[in-house]
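So that we are looking at the same thing, I have put the structure below in structure tokens.
Note that this complex is displayed minus one protein chain, with the remaining chains in position.
Then we have subunit A:
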């Protein structure tokens, strides 16, 4: 039996972007307000899962042609790389640096190397949860 899920699909098209935006917001705001890479990553995953529920896995794969295992690896590399980069500046492993910059459009913004590390966390969380859901979902 084929059900007509046009309502779900239409709603998803709108809601997914809202969730993604919220996730990005929570990720970037993490250093000052509740949130961070972990929750941001989980929310991003939930947006993708919503897509998967509304459409199907192959469609989602076409929309987002991402290899999540590679994504996990990139995330881990980014995290380790951020931590290890401090060695180049002759300070102990895992020393972060930050400063304030005047960026176009955004004005005065603090840029913090911890953000890069958090981005690693974000990628790993998205990668791992998506790997799990995808493999279990495709399993016969």
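Here are some notes:
Throughout what follows, contacts are C-beta pairs under 8 Å (C-beta built on N, C-alpha and C of every residue); 3 or more make two chains touch, one makes a residue touch a chain; residues count from 1.
Going forward, contacts and distances are computed from a predicted model.
Within the choices "NADPH-dependent glutamate synthase", "Cytochrome d ubiquinol oxidase subunit II", "Electron transfer flavoprotein subunit beta" or "Na+/H+ antiporter subunit A", the name that UniProt assigns to the complex's undisplayed chain is "Na+/H+ antiporter subunit A". Touching the chain that is not shown, out of A:20, A:50 or A:69: A:69 (per the contact rule at the top). By the touch definition given at the top, subunit A reaches the unshown chain through residues 26, 30-39, 42-43, 46, 69, 72-73, 75-76, 79-80, 83, 94, 96, 98, 110, 112, 114, 117-118, 120-121, 124-125, 127-129, 131-132, 135-136, 139.
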